[in-house]
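Of the protein chains in this complex, all but one are displayed in their positions.
Think of it as A and B in the order they're written, each chain with its own count starting at 1.
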Amino acid sequence: MTAGASPFGQSIARVGGVERVTGAQRFTADLKLDGVLHVKLVHLPVGHARIIAVDTSDALEVAGVQHVLSAADLPQPVPRFGPASRDRPVIASGEVKYFGEPVAAVAAESEDAAAEAAALVRVEYEELPGVYSIEEALAEGAPLVQHPDLRGDTPLAHTNLLGEWHFGWGDVDATRADVVIEGTYSFPMVSHFAIEPFATMAAVQDGVVTVWSPIQHPFVLQRVIADVVGLPVSSVRIIAPDAGGAFGGKGYPKYEPLMAFLALRTGRPVRLVLSLEESFQASRRAACTVRARTGFDREGGLCFQDLEADFLIGAYADIGARVVSKASYTASGPYRTPNVRIVARGVLSHTVPSTAFRGFGVPQLAWAVESQLAEAARRLGLDPLELRARNLARKGEDFIPGDTPADGDWEQALRRAAQAVAWDTPAPAGRGRGLAMGLKSSATVSVSNAIVRLHHDGSVSVLVGTSDMGQGARTVLSQVAADELGIPVDGVRVVMGDTSVVPFDTSTSASRSSVFSGNAIGLACRDLRGQLCSIAAELYGEPEEEIRVDGGRVHVHGEGLAYGALLKDYFGPSRGELIGVGRCRARYLPEHPLGGAPSFWELVAVACEVEVDETTGEILIHKLVTVSDVGKAINPQHVEMQDEGAAVMGLGHTLMEHLILDEGGRISNLGALDYRIPTSRDLPLEMATFMVENQDGPGPYGAKGAGESGILAVAPAVAAAVQAATGVRIRDLPLTPERVWRALMEKGLSEQPIV
Amino acid sequence: MTGRTYSVSLTVNGRPHTLDVPAHHTLLRALREQLDLVGTKECCTEGECGACTVLVDGQAVDSCLMLAVEAAGAEITTIEGLADGDRLDPLQAAFLETGAVQCGFCTPGMIMTARYLLAQDPHPTRAAVQEGISGNLCRCGGYNRIVDAVLAAAEAESS
Partner (left out) sequence: MRDWTRPATSHDIVSTFAYHRPGTIAELWQLLAESAQGVKLLAGGTDLLVPVNKGTELPRVVIDLKRLDLLRSDISAVGGHLRVGALNVLTDLIGDPRIGRHFPALLEAAAAVGSVQIRNRATLVGNICNASPAADTAPALLVFGAVVNILGSRGERSVPLEEFFLGPGLTVLQPAEIVTSIDLPLPPEVNGSAFVRVTRRRGFDLGTVSVSCLLVPGAAARFGFGAVAPRPLLAVDDTITLGDPDADPTEQSEALDHLLEVSSPISDLRASRDYRLAMLASLSRRALQLAAQRLRSARNGAAA
């Protein structure tokens, strides 16, 4: 396809890297609009309350305040939105349903004026009993988080169950197993804590509503804004500056609809930058409790997996139903399990709306399932490596009956991880090792479009609806285009982040962009190459079949013409361009539980070696290794960077991260001081990431997606290693020093005093 | 705006400025809002994340924990002040080389802290760098490449 060195598969420099190291990169909060009004939100120190009255009179007296908006100012009934169901009001309406839900929004000439006025908005409210945990939400007589009238046509309308899903095959109850492992596992609420707090702006001009947001899915936001404001999609423009980290937390609309209304009300551009604390109150991962029963035969073969998973969703569904169903569908992991029963529930609660978060429900389930396997290995006296290898689905195997077969040599990843921690040698004294695997379904039904414009000078613009939130989509996709057209990567400019310019893309999620956008770009480039052949045939009278496009040139009559030269001949002095279009779509399958089959599987194997200070409970990770099955790395350095980052993020929920609620549903550890995430001093002593590249994915050159696998199985690997080192088994995350200490105490291993 | 303001004269990236600021505005806000130097980022505003790190008279500080009025007479260096025209500072180049930049939001603060660390010790050990940047949070990457970048820059600068 291309002569000379193609950038495909090379670790080329990040596009946009220079801007980021010089401070020139403009994130949403860095943008300035003329005449902008600064917005501050008003929220109450409660988890659940009835709003009795909102008095804005004092706030309006503050110099510079232009508007104070509350539910009363909006069309009645207050418009509602959501990516899956229209359940969320633009602003709290009648009730505050989670700690941080805005009750009013002040727009003023300066941030100081807005903050001053926000403090003067008087809200009369009555605190109400709320449900803040799965137990509370499901208890008899529990207050309903959402009014039944708003739940649509579901038998669950009078409950706090958002949904209940049943998956599986075979017959678990009829299956006999020699050994059954039972356990209940908990995974906490965790915050995305992107270093960029959430920010958004909106403006209205000439009947077009423009919204700026570091949103991962600009076209979802476009649709939601159009719907909630009552405009055609063509009258809504989303500009999405690259996000300063997102991890799923910036995927779905939050306060953008509110800002659109503010812009319409005031007739001025409006700007909202959340504090870090408010960002904590805007999105989080769903907490999860899993009751697992796993049956094995004496040789360690899996007989059945019987899983009940309850996910604590927040006050509004957001994408919660999808998180629960998609993750639960594959809960049994990358294994051959003849009998599986999965019952998964999404439970509404008066808490911050949970949303997508890297791994999309899989880390929560892998925590349980992989811990079960670790326990089984101990009980059966088997090597955890061999136990997994015995049960791993082989490439091509139909491990989820009727669905996408296993698409990788997963045992290769498993053994690579084990080898990297010298698994077959005894661990040094006082240390223990653990292994775990994680499997995630990639994107199912979705579509990516690409428009590739070949300019008259031979340079190329690639228009795609994907977003770059740090994962390097811009770079990777420019490599794909450069490779397809045989031109240097410098000749390609990727355009993203403006729905008025770029074509529709479902989302930047599910690790799908390299495959979907990559394929779409490939198709668009092939379209261009076809057009080049066609115009060359027309110009030079050579049959089209005899014309080749190769190495960045069009070969006609034994001569290789540069694209620019050909276009010049074709269009003449008034110039022109060629436009190639490509679309990559995964089919919508209404009968499929996920709406479509997984395009590929994201798989990781994790191995680690730890040491535990049995006096304090502190864990020291000597080695942490992840191996991801990626098909083909378009930019190897980018994949490694993502995997490392995902692994460290996994260490966060493994060792230290959890949102703590008080009895009133307020987040107690709100902010960076008491919500701890890993720093450079919290790293394993040795960390490594590896890739398995067998070119067996559906993307360009056999690529699969990447970016999420690294986080999927860190927790169970570490917990298994802790058990190996100390004998204690812990089923709740995070493994804080105090939790580990307590487990050691209960096991009688830690006696006072010990030095 | 209304309310009392104070006149503050300071030097930023080699250029003198006189600002009118209310007392409660931090140096971070003054840099971003009045001087349009938005390379320095705002995140936690309580000294926990380091995204706002700048050099004040050569010292790395969290600019969110300094009032603008305190900076009177000081020489401030922000991320925008490191490159020399098109020529990147060795740290900036190293960050790009080693893959230390993903979303880039923590990057300015990281680089300013690293600039300070190398000024204090041009040949730091890996452990010293890891310790030195521990006041700068990164959520995208795993810190190791950032440490690699600082060590690479140290080597480049000493040769």
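In this section, a contact is a pair of C-beta atoms (placed from the backbone, for glycine too) under 8 Å apart; a residue touches a chain by one contact, two chains touch by 3 or more.
Remember, predicted model here, so these are calculated numbers, not experimental data.
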Item checked: From B:Val38, B:Val61, B:Leu82 or B:Ile146, residue that would touch the chain that is not displayed -> B:Val61
Item checked: Touching the absent chain when the full complex is considered, from A:Ala53, A:Leu589 or A:Ile660 -> A:Ile660
Notebook entry, point to check: Residues of chain B in contact with the chain that isn't shown?
Noted result: 1-4, 6, 22-24, 26, 45-47, 50, 53, 59-62, 64-67, 69-70, 72, 113, 116-117, 132, 134-136
Next item on the list: Pick out the residues on chain A that sit against the missing chain.
Entry: 45, 57-58, 61-64, 112-113, 115-116, 119-120, 122-123, 277, 615-616, 618, 655-656, 660, 668-669, 673-674, 676, 678-682, 736-738, 741-742, 745, 750, 752-755
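As a working rule, only the chains that are shown with their structure count from here on.
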Next item on the list: State, to the nearest whole Å, the distance from the C-alpha centre of chain A to the C-alpha centre of chain B.
Entry: 29
Item checked: Residues of chain A touching chain B in the complex -> 11, 13-14, 16-27, 29-30, 32, 63-64, 109-110, 112-113, 192-197, 242-247, 273, 275-276, 469-472, 637-638, 640-642, 644-645, 647-649, 671-673, 677-681, 683, 687
Item checked: Residue ranges of chain B in contact with chain A within the complex -> 1-3, 22, 32, 36-46, 48-49, 51, 78-80, 82-83, 88, 92, 95-96, 99, 101-108, 111, 130-131, 133-147
